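Right, one structure below, let's go through it.
Complex shown without one protein chain; remaining protein chains in place.
Think of it as A and B in the order they're written, each chain with its own count starting at 1.
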Amino acid sequence: MRSKSAILVILLSAAVAVLSGCKAEEQGRPTTYEKGVYGGKADKKLTGEQVRSLRHRGGLQRQ
Amino acid sequence: MARMKFLCDAERCIECNACVTACKNEHEVPWGINRRRVVTINDGKPGERSISVACMHCSDAPCIAVCPVDCIYNTEEGVVLHSKDLCIGCGYCFYACPFGAPQFPAVGNFGSRGKMDKCTFCAGGPDVDNSAEEYRKYGRNRLAEGKLPLCAEMCATKALLAGDGDVVSDIYRERVVSRGFGSGAWGWGRAYPGAPS
Partner (left out) sequence: MLRKKVNGVAKGPRLSSALSEFTGGAVDRRAFLRNSGLAIGGLTAAATMRSGMVRKAEAAVPAMGKIEIRKSVCTHCSVGCTVLAEVQNGVWIGQEPGFDSPFNLGAHCAKGAAVREHAHGERRLKYPTKLEGGKWKKISWGQAIDEIGDKMLQIRETSGPDSVYWLGSAKHSNEQAYLFRKFYAFWGSNNGDHQARICHSTTVAGVANTWGYGAMTNSYNDIHNSKSMILFGSNPCEAHPVALQHILKAKEVNNAPLIVCDPRFTRTAAHATEYVRLRPGTDNALTWGILWHIFENGWEDKEYIRQRVWGLDHIREEVRKWTPEETELVTGVPGSQVRRVARTLVNNRPGTLIWCMGGTQHHHANNQTRAYCILQLALGNIGRSGGGANIFRGHDNVQGATDMCVLSHSLPGYYGLKTGSWKHWARVWDVDYDYILGRFASKKLMESKGIPVSRWIDGVLEDKGNIDQPDNLRAMVFMGHAPNSQTRGVEMKKAMEKLDLLVVIDPYPTATAVMHDRTDGVYLLPATTQFETYGSVTASNRSLQWRDKVIEPLFECKPDQTIMYLLAKKLGFADEMFKNIKVNGDEPLVEDITLEFNKGMWTIGYTGQSPDRLKMHMKYQHTFDKTTLQAKGGPLDGETYGLPWPCWGTADMKHPGTHVLYDPTKPVAEGGLNFRARFGVKAPDKWGGENLLAEGGVEGSSYPVGNELKDGHPEFTMAMLKKLGWDSDLTAEETAAIEKVAGDKTNWKTDLSGGIQRVAIKHGCAPFGNAKARTVVWTFPDPVPIHREPLYTNRRDLLPKYKTYSDRQMYRLPTRYASIQEQDFSKEYNLVLTSGRLVEYEGGGEEQRSNPWLAELQQDMFVEINISDANNRDIRDGSMVWVEGPEKGKVKVMAMVTERVGKGVAWMPFHFAGRFQGKDLRSKYPEGADPIVLGEASNTMMTYGYDSVTNMQETKATLCKISKA
């Protein structure tokens, strides 16, 4: 019996250990899927300075 | 801040392919992949017109709607980008896209084999801006450098315009007024029946 429960404990802790490795952060990718929602890395919003620069360069296309 | 848009003025497009090679140059796009191409109708006949086509960065993009892994997204600036980490290369977006923008590389210059590749509006991808990783997967991120897509910035006749939708439409409106004839924008005639073009 003791060996049985020991095996059980080992199996359980192994399962916990394995499952804990399934976290998204550790996989480097999303592990859950929610329909219609982008789950990848987030992109950064442009700053005001960047946007101003883009508008200025937009004007250079006049001619 | 409006949405980033391309507009191709067919009165001006001369099919010189500068947009195509500028794109190749900027992102080292491999042989066989065309993030942008020039389409000509009525080739060699009166009425011949050319227009440069890439991803149109739709507001309500069909590719986003159909992607089974939801790897495509709309940025704050209205650019349609996707994550090559998530893409499974199924090609469903290719079905959905009215412009044939998605490309499927045979070899892995852009991420791994078979993942979808397309015009990024020179905005890179979801990796850290201007990182080696971003460059390898998506090409250069000009927007983060405060510059517009190179295809438009280098256009021989300024037919291909890019930028904030309102800036682009201002330039275009001025042109149409000074021209005093029709509109060279593609689809104008369809949008406004009776208008020349």
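Everything below uses one rule, namely that a contact is a pair of C-beta atoms (placed from the backbone, for glycine too) under 8 Å apart; a residue touches a chain by one contact, two chains touch by 3 or more.
Since this is a predicted model, take the numbers as computed values, not measurements.
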item	value
Visible chains that the absent chain touches, using the contact criterion stated earlier	A, B
Those residues of subunit A which, in the complete complex, touch the missing chain	47, 49-50, 53, 56-57, 60, 63
Absent-chain interface as seen on subunit B, which is shown	11-12, 14-22, 24-26, 28, 31-32, 43-46, 48-50, 109, 129-132, 134-136, 140, 144-147, 150, 153-158, 175, 178-180
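Please note the rule applied: only the chains that are shown with their structure count from here on.
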item	value
Subunit A-subunit B separation of Cα centroids, rounded to whole Å	28
Complex contact set, residues of subunit B against subunit A	1, 69-73, 75-77, 81, 83, 85-86, 125-127, 129, 143-144, 146-148, 152-153, 155, 158, 161-164, 167-168, 171, 174
Partner subunit B, residues of subunit A touching it in the complex	28-30, 33-46, 49-55, 57-63
